[in-house]
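Dumping the structure here so I can ask a few things about it.
Left out: one protein chain. Kept in place: all the others.
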Amino acid sequence: MSYARQMLGTCRVSFNVDADLLAVTIDALNDCAQACMADTGCDLSEENVAEMARCVRLCLDCADVCIATAGVISRQAEYDVGVVAPLLEACAAACKSCGDECERHSRMHEHCRVCAEACRSCERACRDLLGALG
Amino acid sequence: MSYARQMLGTCRVSFNVDADLLAVTIDALNDCAQACMADTGCDLSEENVAEMARCVRLCLDCADVCIATAGVISRQAEYDVGVVAPLLEACAAACKSCGDECERHSRMHEHCRVCAEACRSCERACRDLLGALG
Amino acid sequence: MSYARQMLGTCRVSFNVDADLLAVTIDALNDCAQACMADTGCDLSEENVAEMARCVRLCLDCADVCIATAGVISRQAEYDVGVVAPLLEACAAACKSCGDECERHSRMHEHCRVCAEACRSCERACRDLLGALG
Partner (left out) sequence: MSYARQMLGTCRVSFNVDADLLAVTIDALNDCAQACMADTGCDLSEENVAEMARCVRLCLDCADVCIATAGVISRQAEYDVGVVAPLLEACAAACKSCGDECERHSRMHEHCRVCAEACRSCERACRDLLGALG
């Protein structure tokens, strides 16, 4: 059980979304940021690095947006929908772009296949939370 | 002249927005992140820290979103509007919330007055860039 | 199995430390950053927030240093000992300070108990990797 999940139950906060959904999203965001950071390093070590430049860039964007989103939704007591909704949208879009690019390299580079998987999960989690904010 | 501004002219990138507007926005984002990080520390040192808890939280959110946005728009070759537009919207909203809260404390705490100023500038810059993205 | 661990095996990189030890450390750093971000939010929601100000500050420091350290060691091909060794030292020290402070609050606040646990694990992992760098 992740730390986020353990903590959500013990914290004096009245979230107006389901705590499980929130924990799943925080975990997916952190996992995706971790995958994108690692994939950046792997991409930069490939022989065909010139073909990986776009992948590096999208991994960096995705990691940055995931970390910011994880920070914001981990700290929120009451959701500020004006911030959280577009942030989740931006995050889902960054995960989609990065996941698409990683998938293009997934046959050649196993690390990109793994990263694409993390991006897909995170995109889904962001969209699910967005739906629940409704 | 900021480093971002110096670099934008020397970089093989065909931005589809005005380079000056882009440089102003990157500077405003970095300045605002810096102000929010510093204000967090100042707030936590105040005697009335209990009244500053919301301000700390909003400064943290604002700094995180500004740093992510600065990273994304500093690195972009061609803008991925699906990511950049909602990210700038989230950033403007985070600056607005943080600026409003800081303003409430600006008479009592000079550091909050300074931070509010940084948030207002950054909010404007984000909205200007959003407008230019069309 | 974490994404970091899955990727380390598939990446064209000749680490001069054991890949398992590296993966354990990256996971511990990411988990600790996540715990500290969540604990910050919980602390700021407590009624006795004035007593939690030091805890908030140390959690923020710990999260920042853990994220930077995770980024650096995730991306390294060959270790630059001049950077990695003092960074791991700073990280272990940040985890120690934060873990000590969280422990002081662990009876009163379960979220601090969980965070202290994450800090202790991460401190150990950083020291183990430091030892292995020789």
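Observations on the structure shown:
All chains are identified by letter, namely A, B and C, in their written order; residue positions are counted from 1 within each chain.
Keep in mind that, in the parts below, a contact is a pair of C-beta atoms (placed from the backbone, for glycine too) under 8 Å apart; a residue touches a chain by one contact, two chains touch by 3 or more.
Just so we're clear, the structure is a prediction, and the values are computed from it rather than from any experiment.
Considering the whole complex, the residue from A:Gln6, A:Thr25 or A:Thr40 that touches the absent chain is A:Thr40. When the omitted chain is restored, the residue from B:Val24, B:Leu44 or B:Cys98 that touches it is B:Leu44. Listed by residue number, the positions of chain A touching the unshown chain are 40-41, 44-45, 49-50, 53, 56-57, 60.
In the full complex, the hidden chain is touched by chain B at residues 2-4, 6-8, 10-13, 26, 30-31, 33-35, 37-42, 44-47, 67, 70-71, 74-77, 109-111, 114-115, 118.
Seen across the whole complex, the unshown chain contacts chain C at 57, 60-61, 64-65, 67-68, 71-72, 75-77, 80, 82-87, 89-90, 93-94, 96-97.
Methods note: only the chains that are shown with their structure count from here on.
Taking each chain's centre as the mean of its CA atoms, C is the chain most distant from chain B. Interface note: chain A and chain C, two copies of one sequence, contact each other through mostly matching residue numbers (shared numbers exceed half of all numbers used). Closest to the middle of the protein, by Cα centroid, lies chain A. As a whole-number value, the distance joining the C-alpha centres of chain B and chain C reads 27 Å. Mean C-alpha positions place chain A and chain C at a centre distance of 19 Å. Contact of a single residue of chain A with at least two other chains is seen at positions 67, 71, 75-77.
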